[in-house]
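Every protein chain except one is present and positioned as in the full complex.
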Amino acid sequence: MRGWYSNFVSAGWVVPVFTVVWIGLVVVPLLIMVLFSFVEIRDYRVVYDLTLKNWESLIDSGRWISVVRTLRVTAVITLIEILVAFPFALWLAKGCKSKNVKAAIITLLTIPFFLDPSSRTIVWRAILGKSGIINTVFIELGLIDQPMEWLLFSEFAVHFGMIAPYFPTMVFPIYLVLTLIDDDYLQASQDLGASPLQTLIHIILPLALPGIVAGIVFTMVPLMAAFVEPGMLGGGFVNLLGESVEAALRNLKYPTAAALSAVVIALLAVLLTALVLILRRRGSLGAIFVTLKR
Amino acid sequence: MSEGALSAAAAVAPDRVTATASFWRALSAWRGWAAIAKWLGLVVLILTYVPLMWLAVMSFSGRPLSGIPYPLTLDHYASLLGDARWVEPFITSFVMGLIVAGACMVVATMVGRSIPRMRRPGGVLLIALTPLFVPGLTMGAALFIFIRTYLELRLGAWSIFVGHLVWALPFALLMVLVIATRFDHRLLEAAEDLGAKRWRRFWDIEFPIMRPAIIGAGLFGFLLSFNELLRSIFLRGSETTMPIFNWIMAASHQSQVPIIFSLATIVLAVTLPLMGGFFWVLFTRLDRS
Amino acid sequence: MASAVRAEGARHPILEVRDATHRFGDVLALDRVSITAAQGEFLTILGESGSGKTTLLRIVSGLEKPSELESLRIAGQDVARVPASDRNCTTVFQHYALFPHMSVGENVEYGLKVRGVALVERRRRATEALALVRLGDKFDRRVHQLSGGERQRVALARALVTRPAILLLDEPLGALDEKLRQDMQVELLDLHRKLGLTFVYITHSQEEALTMSDRIILMRRGRIVQEGTPANIFERPATRFVADFMGMENLIPARFEGLEDGFAVARVGAHRVRGNWCGVEQAASGDQVHVGVRAERVRFAVSGDEGHPNQITCRQGQTVYKGKYVDQGAETELGTISARIWDHGLDPARITHLWWRTEDCVIVPD
Partner (left out) sequence: MSDRILSRRDVVKGAAVSVAAVGMAASPGFQQFALAEASTVIAGYGVTTSQLKDWSIMTKSLGLEMKWTGTDADIGTYMRDVISNDLGETHDIFIFDGGTEDILGPQGYYAVLDEDHPQLTLWGRTADSWKRTDLLRDEAGVQYGVPVIGNGDSFGYFPDKIGANPNGMDEIPWAMMYESDKTLGRVSMDRSWLLSSTEVGNFLKANNRAQIADNSDMTGEEARVVADYAVERKKAGQFRTLHQSFEEQVQLLSNREIDIINCWEPATKNANIELGADLVRYAFTVEGYYKWGHGAYCHTKALDRGNLDNIYKMLNYYMSGEYRAYQAEQRGYAGPNMDLGVEFATANGWTAEQIENLKWTETKVNKKFEKPFFGKPAAKHSAEMEEEWQRFLNA
């Protein structure tokens, strides 16, 4: 007997329906949003005249400075995350033998996703501030006379504060892809005479590339839109795109926010395309998931 | 290749490496690298948890925003319990989280198990994962304009749900895909051979194998929804979720830090064992290798 | 040739493992195992899964660090502390472990590349190695475009190209189908003969071991139970386990009685059976032993008065048609004995007796 649930689990219609719904819920709204960057808002009302004013004002208002700054900060943090996360993920996937330790670390990496970022970030101010713990201790120890003001409300503070929150998104995909690499490959490489470094360069890195790309994407997207950490630790000196978008939306400047968002999305698209092209040798994006199938 | 060329009998490989190469060999063979890799990562983890622990300690402090956890008090927890205003948003968020989790589990499972069977899954995958690449505020604003202005629908819990689903589903889908792509479809053929109907095949063979991913999808769905603010601000209509409540309170000209700190501590205390248990089961109990 | 090689190898073994012990947690995977292999020898390590054979191989290659080890020499040099990457032996892995992101040629070149061999040179040698395994035209293919047998040969070429002193093969034919497996056996033997390399070959298939090896080491539960030439192990299994593992169909529990004219005598119920004593040590009277005889060595007689040795009466049991031959069961006082009948003219219903030659019968300790 075939109940309705038979159809429910048969794949035929699932993907087409999902695709249509998802285009409606995600793609169409985003396109409309981009269209909004060409209209104007006056007295909190939309004026439907096509205009480039919003785009011009990106330059006038100095918002483009924050675009450049955002790119710089994003690049630096992403680089730091890769440098720390890749070795860590490698250790976790291949070096760590205890399943309990693995489970514990994965848990610790997951929890921060679910906590309010502002309350976590505001705590740093009590630690990095002029009368914070670090300055107090250093002064007590006689290492410095004056509190180090650059610890807080500076680019340093923003970078420092962003390292931890954006770490898990880099570790997870890399870890996942590394666990999928069969130990046989690593042993074959060693057996054929490769040093650990050579195995890393010739075998592990190429095979982990999809995970690294995913990690970069998952880390860069929220970084490009970050506003909590720069807002709370940058002291107004490290204004990033996310804050700019937020400020525009707060003032109901949808067109400006739309233009800024379009910039963010375009930047991400360029980056993604570049990454995908690099991967092209190994086939389409979908192949990321297939490459490692045995 | 001559036969003689291959019959050399030395203990160490005959194609000797150069001096610089052997320096790199020695360097890369150093056992300390693993320790460095491990500890750098652990330092970042410590950086993550110092603020959280601090927050937990400060939730017991009479002066939560200052640097010193003194005097100790349970006042904040008392005022959290005494102030009923957060209860309704909390329930809204909790129920919303459950619904989003359920939707994520069902949709991610259905879509996730279908994608690997497609010949060219790239396009669908890209569309499905698009929300991961769009900043939260932007997605919220875009959905608001679309639903409210173009579709002229009244916003409310349902539109928050849409916003949350758009946010959480890509994560859930990725989770399911990880297992689904490695799933051996010969198992299903075997089951079919044994006479199992579609539903039975799914329920008896596929589901148990995919269960960890499905549970994970639900868990992520719940927690991402429970903590979501940026999209909810736009899509709330007149609903208030827990993060919206916190956001409103931050502008109410009275300090909400005590409440927020103690609430975050409670969330931490609840999620830590929950997630820990989940991953422990996933790694230690279900891992057959 | 083989005996000359062995004589030479006994003096200067290319591989010498002494007292290797390995534990995985509480499990003893290898228990003080010592092996040697002569230059140019085809040595097979045979055993069921979990017998420790793969662990032994991985200790030789350096991929596993043994818990305890007296010494490990390759070409006379102690390599116990040399990492796998610097040992002059390469492995053909069970699942080949061909790098999925490289072409066939890149896979084969890999061992040369990591040694810093110049591009032109390594291309040349990789091409040669591929030609050697008859894949000369597949240099630029992707690994996933190859068939199972082709992958196997790529793995061989990859392992050979660095000119190792010893080639380690870990059940390389396990993943192939029957026909391909037989072809590859021939090909491997051919390669071995051509290159004169030392092969250490791991398998759980007695048939593979018998076909290919100069010498077989049979392992069980982390220990060596018997080693010798294929004929030796096949004809004179030292224990009941070896006899069983080598496919001796009829193994009958018996009591040892003593020696008679150089043959051992064992009692099974009311019967006395004579055969070769194969145990390492002499048994005492009354010891539990097994009488073993291969099905193809069991013969039938229509009447019981020809005076055959080891003769007993029987009735017809189950008949299984096998094409080339018939597996014929026979019910006797000793239990069911299976025989292999090549003569299709024989009518099983007329059989009344069976017997076997004393030389074809072994008596093994338990």
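Observations, loosely collected:
Letters A, B and C mark the chains in the order given here, with residues in each chain numbered from 1 onward.
The definition used in the following text is that contacts are C-beta pairs under 8 Å (C-beta built on N, C-alpha and C of every residue); 3 or more make two chains touch, one makes a residue touch a chain.
Only a predicted model underlies this, so the values are computations on that prediction, with no experimental measurement involved.
Listed by label, the shown chains that the missing chain touches in the whole complex are A, B. Contact with the chain that does not appear here is found for just one residue of A:A103, A:I122, A:A194 or A:L209, A:I122. Only one of the listed residues, B:A37, B:L80, B:A108 or B:V162, touches the absent chain: B:V162. For subunit A, the list of residues touching the undisplayed chain reads 17, 20-21, 23-25, 28, 41-46, 48, 57, 60-63, 65-66, 118, 122, 125-126, 129-132, 149, 152-153, 231-232, 235-236, 239, 243-244, 247, 249-254.
By the touch criterion stated above, the residues of subunit B touching the omitted chain are 63, 65-67, 83, 95, 99, 144-145, 147-158, 161-162, 233, 237-240, 245, 247-257.
By definition in this document, only the chains that are shown with their structure count from here on.
Using CA-based centroids throughout, the chain positioned farthest away from subunit C is A. Taking each chain's centre as the mean of its C-alpha atoms, subunit A lies 13 Å from subunit B. In whole angstrom, the spacing between the mean C-alpha positions of subunit B and subunit C is 51. Across the assembly, subunit A contributes 193, 195, 198 as residues in contact with two or more other chains. Residue positions 13, 15, 25, 29 of subunit B each touch two or more of the other chains. Residues 182, 184-185, 187-195, 198, 202-203, 206-207, 282, 291-292, 294 of subunit A are the ones that touch subunit C when the two sit in their complex. Note for the complex: subunit C touches subunit A at residues 61-63, 83-86, 90-91, 93, 95, 97-101, 110-111, 113-115, 158-159, 162. Remark: subunit B residues 13, 15, 24-25, 27-29, 33-34, 36-38, 40-42, 44-45, 47-52, 54-55, 58, 65-67, 107, 110-111, 113-118, 120-122, 124-128, 130-139, 141-143, 145-147, 150, 162, 165-166, 177-178, 181-182, 197-199, 201-202, 223-224, 226-227, 243, 246, 257, 260-261, 264, 267-268, 271-272, 275-276, 278-280, 282-284, 287 touch subunit A in the complex.
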